[in-house]
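One protein chain omitted, others in place.
Going in written order, the chains are labelled A and B, and every chain counts its residues from 1.
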Amino acid sequence: MKDIFTIVFRLTVACLLAGLVMGATFIFTDQAKKHNEHAREQKAMLGLLGYSANKPPPAGLTMHALYRYIVSEGREVSMGYLLPTKDRAFVFVAIALDGTFRNATPVALDPAKAGEEGEREKALAAALGPGKELRYAEQTLVVTEDGVRRAYLLSGRFPGFKTFISMLIALEPDFTIRGLEVMEHEEDPGLGAEITQDYFKKQFSGKPFARLKELAVVKTPLPAEYQQALEAEKRGGLDPAAAAAIMDQYRDHDIYALTGATISSRAVTNGVKAMVGKFTYRLAILDRVLAEEQIAAPF
Amino acid sequence: MKIKMGTDLFFGQPVRCSATIAPAKNKSVPIFVLALFCLALLPGFARAEGMISQTGFSGEREISLSFSQPLAPEVAGNPASYVVYEEADPDIRLAVSEVALAADQRSAVLTFAAPLNTLQPHVVALPALTPAGAEVETFRVSKPYLGYLLSILISALLINNFVFTKYLGLCVFFGTSKRKDTAKGMGFTFTLVIVVSAIMSWFFYQFILKPFHLNFLQIVIFIGLVSLTVQAVDTVLRKVNPALFRAFGVYLVLVIANCIIIAVPLILADNEYNFFETFMLSLGAGGGFLLALYLMSSVRERMELANIPPAFKGIPIAFIVAGQFALAFLGFSGLNLF
Partner (left out) sequence: MATDKSNFQLVVNGILNENPIFRLVLSMCPAVGISTTVMNGFMLGIAVLFVQVFSSCTIALFQNKIHPRIRIPTYTLTIATWVTVIDLVLAAYLPEAYAKMGIFVKLIVAFAIITMRLEMFASKESVTASFWDGIGMGLGFMFGMMALGFVRELLGLGTILGYDVLGFKPLLFFVLPFAGFFCVGLMMAFFNYLESVYKRAKQRV
């Protein structure tokens, strides 16, 4: 009997010690993790827009975050968009499922803290009052330069061959694909992992929205000249003018599948199609509502 | 000397199975399978009756519907009276381009302007036929749920076999695949423990870790539950069926050194599986491990008689064989049954 007490006591002490170590590490690393993730995302976004450390973005360039929420009140579901207004405040626009405007509620939120999910939730709960259940869906960035829309940045994830693939897509204002970046994936090295390579992901660049809707994956081998053009940014690649000419020639072509990874290639193509398709559908509704209700958005 | 003890733990002589366990096993297996089947069928019965009695995808761009009573053609034949969307995105209405109403007005096929993502469940509603003020009735269109569950099982068993395509659990795999008896013993013990521990992990994850934002404790909690399961099975088996314990007891210790046992809870937490999906995934993982062990042990028993270069004897040739199995299992990838 005495044995049991010592065992229980020692196990408890061990668990407490372990908990202490893990808790301390968690608190210590959590901030750094968030910061690094944010920095990585920011870098990828600027990269897609064509800026880097050597070529900093112009001062007039701003990114406006648009957060989408699914609002349920009892059995009724509606879409909610949290967006900034011109006078650096925030407004929550609720839109019914059939696209009609419901209401707009001003939200008191510090712009510096808007990037944090917890802060947003607190501010929204205070502004909307009780009885509404909010589920965060995704964020989209609208990039403007001196008040004119320059690009859209969408982030999302979809199932790949093995697990989920996280993707960042940059669109022109007319929804032509500007470029895409794979943020996370667990595809097989040498096969599906090639989706991160320029010769695959650059195939999407410059595809107009109308073409994207019908985009398919073909299993024919990638032509050598097209591959050279796609990899023009590598050391010793083609000069930009020649690469652009070849890229133009293949603009309307379908996506060439990766050798031995047709499923991954198809997953990415369908995922990109779905992400862009849904975004354009939603943006059209949101833009119409903003114009009708005269909500002053900075984009 | 120390190394010898350590390696003995994994590569020692196989333990002989006693003959007394055979009848006990034979009796319990059919009952177990039956219980499994009933459990898998359960969600199939939970279907609401309404205006639309049956739904399903009939092609890339088509959804077929059966109505419980004949509907007026001016409503049921009009593409504008249908509201269809993916369950996850209720605000995005999919454009119905054409409706083909059957002559008896009891079924219809909707054709869409764009291809559907048939992996996602869709929702169909007919607001025009709902009396004013009443709640609009919605109907779910999805691939058969049972088929989805079976696809998880088959996927974990063959397509994404944990040993041959995810390269997990190899220490125990190479250690216990020398004899068929050992392979079977290890496989069955492992399947039992993984099913029990994965279900417990699912409860902990859904009701404790997730609501309280304790996700960083995943590893500790999951491995703790595995140890607990091993200890519990050990104690219960020792009391209830000593013969079975003598046969399978030794493998219990090895279960905890198998990466699969901790990978499965981590995967189901990542994918947000529900209870039935968790059960199927863990069953597939355990069954896949059993299958891999059995295949491997059959080859290795034969290989002892073969003339192998001395440098390759033992473990190296086993790795080469496992590589060939992995190549063969690659052929299952892309298999789409349901």
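By our rule, a residue touches a chain if its C-beta (ideal position, glycine included) is under 8 Å from a C-beta of that chain, and two chains touch if they have at least 3 such contacts.
Predicted, not measured: the structure shown is a model, and the values here were computed from it.
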Task: Options B:130, B:227 or B:298, residue touching the unrepresented chain - done: B:227
Task: Residue of B:114, B:146, B:259 or B:299 in touch with the missing chain, whole complex considered - done: B:259
Task: Option touching the unshown chain, where B:51, B:75, B:243 or B:330 are the choices - done: B:330
Task: Residue touching the undisplayed chain, where the options are A:128, A:191 or A:215 - done: A:191
Task: Hidden partner interface residues of chain A, rising order - done: 3, 6-7, 10-11, 14-15, 18, 21-22, 25-26, 29-30, 32-33, 36-37, 40, 184, 186, 188-191
Open item on the list: Suppose we count only contacts with the excluded chain; which residues of chain B make the list?
Closed with: 2-3, 5-7, 9-11, 164-172, 174, 216-220, 223-224, 227, 256-259, 261-263, 266-267, 309-313, 315-320, 322-323, 326-327, 330
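The rule is short, and it goes like this: only the chains that are shown with their structure count from here on.
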- [ ] Could you put a whole-Å number on the gap between the CA centroids of chain A and chain B?
- [x] 30
Task: Contacting residues of chain B [partner chain A, same complex] - done: 85, 89-93, 114, 117, 119, 135, 160, 216-217, 220, 270-271, 333-334
Open item on the list: Per the contact definition, I'd like the list of chain A residues that touch chain B in the complex.
Closed with: 18, 22, 26, 70, 75, 77, 79, 95, 97-99, 159, 161-163, 213, 262-263, 270, 274, 277-278, 281-282, 285
